[in-house]
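Some chains omitted; the rest stay in position.
Every chain is named by a letter (A, B, C and D) in the order it is written, and numbering of its residues begins at 1.
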Amino acid sequence: MTTRSRTRLVARPLAGLAIMAGTLGAASAVTSPAQAAPAENGRAAQAVVQTDVLSADAALTIADAAMKEAVKGKQRVTVVIVDRSGATRLVLKGDGAGPQTEESARRKAFTAVSFGRTTSELGKSVTGEGPTIADIPGTLFLGGGVPVASGGVLVAGIGVGGAPSGDIDEAIAQAGLKAVTGRLR
Amino acid sequence: MTTRSRTRLVARPLAGLAIMAGTLGAASAVTSPAQAAPAENGRAAQAVVQTDVLSADAALTIADAAMKEAVKGKQRVTVVIVDRSGATRLVLKGDGAGPQTEESARRKAFTAVSFGRTTSELGKSVTGEGPTIADIPGTLFLGGGVPVASGGVLVAGIGVGGAPSGDIDEAIAQAGLKAVTGRLR
Amino acid sequence: MTTRSRTRLVARPLAGLAIMAGTLGAASAVTSPAQAAPAENGRAAQAVVQTDVLSADAALTIADAAMKEAVKGKQRVTVVIVDRSGATRLVLKGDGAGPQTEESARRKAFTAVSFGRTTSELGKSVTGEGPTIADIPGTLFLGGGVPVASGGVLVAGIGVGGAPSGDIDEAIAQAGLKAVTGRLR
Amino acid sequence: MTTRSRTRLVARPLAGLAIMAGTLGAASAVTSPAQAAPAENGRAAQAVVQTDVLSADAALTIADAAMKEAVKGKQRVTVVIVDRSGATRLVLKGDGAGPQTEESARRKAFTAVSFGRTTSELGKSVTGEGPTIADIPGTLFLGGGVPVASGGVLVAGIGVGGAPSGDIDEAIAQAGLKAVTGRLR
């Protein structure tokens, strides 16, 4: 039997991130973070966990809005959206976007959905000597990656690559996110 | 706003498979199939879709039961469970299992969760001249792959590799599935 | 100096395909095929060749129309569009689409843009003993791949994967193509 | 003929590590290290060497204990165990664990079983200018990797990824190790 009550499993969605904030520096946790909290009540309880996934329709809406923003600013970019499992939800390569933009956008999206923050915030933490989370395969800490959360739970990452600075890439990604914000919880 | 009513989106979960059965041969559809049906009601409706995911606890229970069955039969196997996004949920390599078992078990699990049937059933369809679904990357149509469904929706695939025949591999996978059946919808 | 006269290089766009048709079987060449014919007039003539590329806007239009067609038919599919260089133009994974659909859709798109025909037509040719073009890496000859041509020149391939038969996948891809036909030459 | 006396080949198991300690810094060698010492007595002696491998049962016990510890602390992590050959022994992705956790946990496990120390200790050494062992492919020097030794010989590495700090990941891995310590030599 699945636990499917209205009071869902997401009891303390921000706990994990709060600790992470401490680890990564003083940046405030503007985006609400992680997946449904793991069950604590033993094996008998349930065999499935409900997870929110960004819809294909919302992904198209985000990509369309982001690309319009890019075109308005004469930027040639690629937009990638990945879900919380890391699987591709959407890729849209803009007109004239460079060959490096697909992979850089993908990695920014992956990084944002992995750690629950924008890549620009996260990038401030991966400095100095010794190992950092930037050593984890598949990540990229340049600006342009933005997490998508619904009801305090991470559901996707948006990544944009191709503009001459990460700030511009991020603004384009945020324009995409804004187009669906009203339809998230 | 997420659509989160009790009457969920899974209106006709078997429709897709019924057609597939026609395509793939006379094999009966013993396992109920696919994901929540896609929304038809336009962009405004929702930005997230609820998806059931097999819990880590259930995955451990499946693997433990399957491995016990394998040991009882003196089989040296690997068990792999992947979720509906194709991501790894669990890998357990048994004592003495051959080096080919991890990848073969993974592909059987992937195939079962992709097409919503056991790989032994599916394998009967991939014969004859010309292209078949066996040409799709990541698949393997030897016996030993079993889909996991909850409430008529595919949530995972179990794959077992290493026994001297696909029938034995499948029996081991089924023993794993049986251990959680009561906890699925 | 670039040769940039109005009478472009595409002198005999169908010649190549006519021969291919002979090779691949009796299937008629419904889609006009290949790139600008190569220059014959020696080194001095030109350093660049003009190539038509499907616009990002058209790619979004195709994906949107194809996905609407899929939703209408309760199909859970992924749509991929690749350009004539093989690079990704667009990926859109539909709600509930299986984990195998991204790669199968990509390969169908790749195959269609490589050979200038639908994968269903091409699939009839890759039978019998001995080597066939189905041995070429990156290809897949299941139905669902449709080439896009403009002015007699191939510009992209659309691939759809996830429906229970290749015919349905192809119909979805054709619905996508239809949405931009009036804007192609 | 195999040399199979009771006085096994592991004559000076710690020698190698003692030197390594010198190389890597002042960190004490809390975990006993490497494989059976290589034979010195020429070709005639033996064709096989006995090697201890962590059992599948022990791997399940470790994963179960580690995941319970993670759930207790509201952490969403993946646990990976690799053997001394680098082959996967176990992967368990926890509920809500991010997409980066499988690979980061695997690399921590790989690093711990390669160098015979926790990744947190090792991480202190890979700083400063110039090449370090962090340049070796497959490694990751963030906290969360713990070696498993039996009778002074390395048999496996446990890696945990997903908690907001490496200290927490390592504590979870240590909880897993503790569950089998009494059954190691």
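Operating definition for what follows: a contact is a pair of C-beta atoms (placed from the backbone, for glycine too) under 8 Å apart; a residue touches a chain by one contact, two chains touch by 3 or more.
Predicted model only: the values in this text are computed from it and were never measured.
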{"item": "Where 4 copies are displayed, count of copies in the complete assembly", "value": "8"}
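Following the convention adopted for this analysis, only the chains that are shown with their structure count from here on.
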{"item": "Far-end chain from chain C, centres as C-alpha averages", "value": "D"}
{"item": "Between chain B and chain C, centroid-to-centroid distance (C-alpha), Å", "value": "32"}
{"item": "Shared interface positions of chain D, touching two or more other chains", "value": "94-95, 99"}
{"item": "Pairwise touch network: line, ring, star, complete, or other", "value": "other"}
{"item": "Touching pairs - complete list by chain label", "value": "A-B, A-C, A-D, B-C, B-D"}
{"item": "List of chain C residues in touch with chain A within their complex", "value": "53, 55-57, 59-60, 63-64, 67, 87-95, 99, 102"}
{"item": "Chain C-facing residues of chain B, complex", "value": "12, 15-17, 19-20, 22-24, 34-40, 49, 51, 82, 84-86, 110-111, 113-115, 129-133, 135-139, 154"}
{"item": "Chain B-facing residues of chain C, complex", "value": "70-72, 74-76, 94-100, 103-104, 107, 123-124, 126-128, 134, 140-142, 161, 163-165, 168"}
